[in-house]
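A single protein chain has been omitted from the complex, and every remaining protein chain is retained in its original position.
Every chain is named by a letter (A, B and C) in the order it is written, and numbering of its residues begins at 1.
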Amino acid sequence: MAERRFSFFTRGQCIVLALLAATPLLDLAFPSIQLSGPMRTVVVYAILALGLNVVVGWTGLLNLGIAAFMAIGAYAFGILTAEVYPFQVGFWWALLLSGAIGAFAGWLLGAPTLRLRGDYLAIVTLGFGEIVQDGLKNLQAITKGTEGINPLPKPTVPFGAAIQSGLEIVGIASAPAATKAAEGVVAASSNWFEISSATPARWFYLYLILLAVVIFFCRNLEFSRLGRQWFAVREDELAARCMAIEPDKAKLKAFAAGAALAAIAGALFASHLASTGEPANYDFQVSILALCIVIVGGIGSITGVVLGAIVMVGLSNVVLPALTQAMQRAGIGSTENVLSSPDNYKYLIFGLALVLMMRFRPDGIVHTRKAVKK
Amino acid sequence: MKHRIARTAATLLALAAPAVLGTAALAADALANSVKIVSSLPRTGSANAQTTSMVNGIKMAIAEVGGKIGDTTILYEDWDDASPQRGNWDPAVEAQNADKAIADTSVVAYIGTYNSGAAKISMPKLNTAGIVMVSPANTASGLTKAGLGEANEPAVYRPSGKINYFRVVPTDDVQGAVAADYAKEIGLKKVFILNDREVYGKGVAGAFEARAKEIGLEIVGTDGLDAKASNYKSLVTKIKQAGADLVYFGGTTQTNAGQLAKDIVSGGLKAKLIVPDGCYENAFIEAAGAKALQDRCFITFGGVDPKLLKGKGAEFYENYKKTYKTEPEGYAVYGYECAKAILAAMERIHKAGGKIDRATVLAEVGKTKDFQGALGTWSFDENGDTTNRTFSVNTVKNGEFSTVKVVQ
Amino acid sequence: MRFGGLTAVKDVSVEVKSGSITAVIGPNGAGKTTLFNAITGVYEPTEGRVLVAGRDPQRAWTPRVMFGVGATALSTAIFLAVLVRVETLWQSAIIDNYVFQKPFPWMKAIADFFSTFFGGGFFGTWLPLLVGALLGGAGRFVIWSRTRRTPDVIASAGVARTFQNIRLFPELSLVENVVVGMDRRLSTGFLGALFALPSALRERGKARQDALGLLKFVGLADRAETAAANLPYGHQRRLEIARALASKPAVILLDEPAAGMNPTETVDLMRLIRAIREAGTTVVLIEHHMRVVMGISDRIHVLQYGEKIAEGTPEEIRNDPRCIEAYLGKEELG
Partner (left out) sequence: MTETEVFLQQVIYGLSNGMIIALVALGYTMVYGIVELINFAHGDVFTLGGFLALTVVGALGAAAILDPNTLSDSSHWLLLVGLVVTAGLFCGFLNVAIDKVVYKPLRRAPKLTQLVAAIGVSFILVNIALFWGGAPMEVFGGGNAAAASKDFPEILEGSNLLGEDSNVVLRLEDLAIFVITIPLMIGLTLFVNRTRLGRGMRATAQNPIAARLMGINTDRVIAATFLIGGFLGGAASVMWAIYNNTISFQMGFRAGMDAFTAAVLGGIGSLPGAMIGGVLIGLIRAMSDQYIETRWTNVVVFGVLILILVFRPSGLLGLKQREKV
């Protein structure tokens, strides 16, 4: 990572963010393909994968239970904002608090277990994932068990109302003609800053800005002293010790940072669905998907991980449903037996995609390995 | 390294774009004067058998009106709300389906969902958009009736204040009561209540427990089992120690009801087993094995067994067997009934010369009164539930469902 | 220093004058590297102590450590006690007091919470508190006691080292390897790093400059950005030395720096070690190359089979019969 005067994003990251920003425009052209919904899921999984990347990619700790922290974040967000409970903190405060609670949970799991090596730590994180999932299911009084906590608030643009009224006084925002052109993208209501399920594009852009902020923080950590400590611990823990670096402290910070990001992803996921869903939505499969995103995208590279999220979530939530729907409309496939209905091929396509990607791009789409393979 | 990212991103877009645009092109060519009914059910994973029979039921209903009402053609799309990596319904995909339905102006009715958890996600969205939603399978009482679920249910699912969610299946609290009454009737005393810790299972188990307390059945224990466990022999031993003569399991075939039935037999527990309509399908008999269920298992089902349907129901049964060459599953008739109710509402709009669109269909479906359907005559009450209270208690005799009692 | 029954190093004490170049030599298996590892905390010495500038760098039982153990014990205790009865606590504090859409009596809720918390009777409150305190406190104490002399403690006391078989950070560039070595002297905290505060950026810029200076010092400045793994063997040795120097240590321990070097590289190495000493860093050397040892050492310690058999200036050692015998074997009589 060549040292350069401080700059916001690398060129790769700008391209990826531009690519993401362009997708709602596709909505304009083809209204029936609702892209801004799944794109919000892509952003959520991108943030989750960036958190996992800090732990697996930068510090070399295999974490198979990142979904547990996503669940903690989602349920903390739910408990803090749902009207069923007295807290009802606003969206932004709840987002910050669930991040902090996630970090605390990360520290709590990390403190006693970080002396473990490789796959022993992997199984502990996997076990933690199962414990959290079952715990949430059983603690009915707090988490409403499998009914999930709903409704949860939509994101509100900070100071949105203030800016909106300011614009109106100046007479910009209220001119309906001006907004007509951007009707499709910026959607119906004249208040530019009001986000609701009727204005999915605006909601997605807010999530995109949050993703940009997360990437900004990740970049700073990557180039900071702490980032180098993580890399040193990943490369050779004992040598790092001899450089007066305490690996346990560095690992704990990595765990807490990764957990905080996962919790924030969980909170955004819950807000996107307006419900925490049930604990089973954050099971081991989600941890596997996050790991696949990091590895397919390119372990250690921020741009790669975001690209990985686009590919993997795009594949399973956009391309596969679109394909099966297209086949259905074209009359291919029926429901008599298992071989004929297109839905039964989703596992196969998903698995083949993974195997082929690993076969032909073992280091991921964007790889950062500089050492020439000996 | 940077230019390579641009190239990879470009190839990705090239790869994804045709698939996405392909479907868009297909969608765009829909006929000018046509309306669309969509269904959002888990098609991937273990619930596939039941949802396939529902989709067949819906297609049959549309075929019966020749796919047209007046000059508007009725299009139908079967959307999947499950995802491969979850192997079950996926909240993100369900939210996506709801958003897609709202965005696609030709959609006028949304048949779904199968899991009550999924309904909680799409109901508020479709309510604000004013699209009618008819569920063939959601039985959680809190979705429509106040006081049974959370403090803020069902108001929380009706942000626009209007009722847009209807269902053709009776709710858990009715089913739980029927099961408890029947248990007392056949002289069972001590009951061990299990649930699969899913929304549906817990709901109906809770209703059973409430009713059992009312009518004096002794509850010797309750527990929530893990739907993915390999077997429940240890649990059966605990139930044996508790001396229960009845085990009530709130769960479905997909959450291992078959395995539990088998382990009760192999564990030497001489108790009867009662399960709700989530198990009322051939797959349950296959999973448990006819021997394990032979006259020791009772299954409550909202409505009557398709074979015994009279009038329109019998017609449905014959048609289904003719077109799909297999016995219709218990839920097939619910899918059929949803579609019939919507099509009948459209018929009424067409006769009154009105235009078939979201608002008129929503209003008309709400007015469904004394509808002559496959499930008998029923209508939607003020909460959107069915007035049809008929429940059948069935048992399994040498591999076949046979109705023991019908409760009105 | 004992491994099970084997005594690798028996009561060897090495006195190093500051500013000197001291060498430790001996045939293979004499316990040189084990001695090094014991000094730098990689191994836990069975007996004996290491003093750096007269002070034992071990993590002493300072009030700060005591506070740490106490705090962990308390927090684990409270966490366990709450976890054990979380549903009843939540029920009494939140659910019983909250009426849907009515203002929430916060003070009463907190009061209820504490009353149910302490009202748990022996099993409900006190046993979990006790067990939590024991688990947390004992756990933290064990961690403290096992990490009293870890290499990072010794390194932060100003003792830097290189390794017999090179242990660089292969994926990191040369500059980064050196900056990692410099970590002890940097002060950017977590928040500084996260928000890229100006102070953090300045420190990062300065660290880069120092690193480039060090690379120039060991003659590797031209390949600052390549990955360490892609360097030829000789350069990797020098990078390790640069990395060790980065933390401006009081003492630098070189473990066979000349291994595998050709004659010209060895001459460069000797010049480099003298320059290090001129810069004020004490050097302790393990080496087999007699030309290097005899050429630059002020004092030499000779080890054999884990025992020290001689100590003195290069001259004395060259003529000491026991050292010759240790290296060349006994003369066969007749």
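Couple of notes before you dig in:
As a convention for this text, a contact is a pair of C-beta atoms (placed from the backbone, for glycine too) under 8 Å apart; a residue touches a chain by one contact, two chains touch by 3 or more.
Nothing here was measured: the structure is a model prediction, and the numbers come from that model.
Taking the complete complex into account, A:V338 is the one of A:L96, A:A162 or A:V338 that touches the chain left out. Only one of B:A98, B:A287 or B:V361 touches the absent chain when the whole complex is considered: B:A287.
Of the candidate positions B:L225, B:L309 or B:C338, contact with the hidden chain is made by B:L225.
Although one chain is not displayed, chain B still touches it through residues 45-49, 84-85, 87, 197, 223-226, 228-235, 237-238, 240-241, 253, 256, 258-259, 262, 266-268, 281-283, 286-289, 326. Residues of chain A that touch the chain left out of the display are 56, 62, 112-113, 115-117, 119-120, 122-124, 126-128, 130-131, 134-135, 137-138, 238, 284, 288, 291-292, 295-296, 299, 337-339, 344-348, 350-355, 358-359, 362-363, 373.
In this section, only the chains that are shown with their structure count from here on.
Averaged C-alpha coordinates give centres for chain A and chain B that are 31 Å from one another. Once the centre of each chain is set as its mean CA position, chain A and chain C turn out to be 36 Å apart. We define each chain's centre as the mean of its Cα atoms; on that basis chain B and chain C are separated by 62 Å.
Across the assembly, chain A contributes residues 83-84 that each touch 2 or more other chains. Shared contact sites, meaning residues of chain C that touch two or more other chains, fall at 100.
Every residue of chain B that touches chain A in the complex is listed here, in rising order: 1-2, 4-6, 8-9, 12-13, 16, 19-24, 26-28, 43-44, 48, 52, 55-56, 77-80, 82-88, 90-93, 95-96, 99-100, 102-105, 117, 120-121, 124-125, 128-129, 140, 142, 149-152, 156, 197-199, 202, 224, 226, 324-325.
Per the touch definition, chain A reaches chain B in the complex via residues 10-12, 15-16, 19, 26-27, 29-38, 41, 83-84, 134, 137-138, 144-148, 150-151, 196-198, 200, 269, 272-275, 277-278, 280-281, 285-286, 288-289, 303, 307, 310-311, 314, 316-326, 328-330, 335-336, 341, 343-344, 346-347, 349-350, 365-366. Across the interface of their complex, chain A is touched by residues 40, 42, 79, 86-87, 90-91, 94-95, 97-98, 100-101, 104, 106, 109, 139, 147, 150-152, 155-156, 160-161, 163, 167-173, 175-176, 179-181, 183-184, 186, 188, 190, 192-196, 200-201, 203-205, 207-208, 225-230, 243, 247 of chain C.
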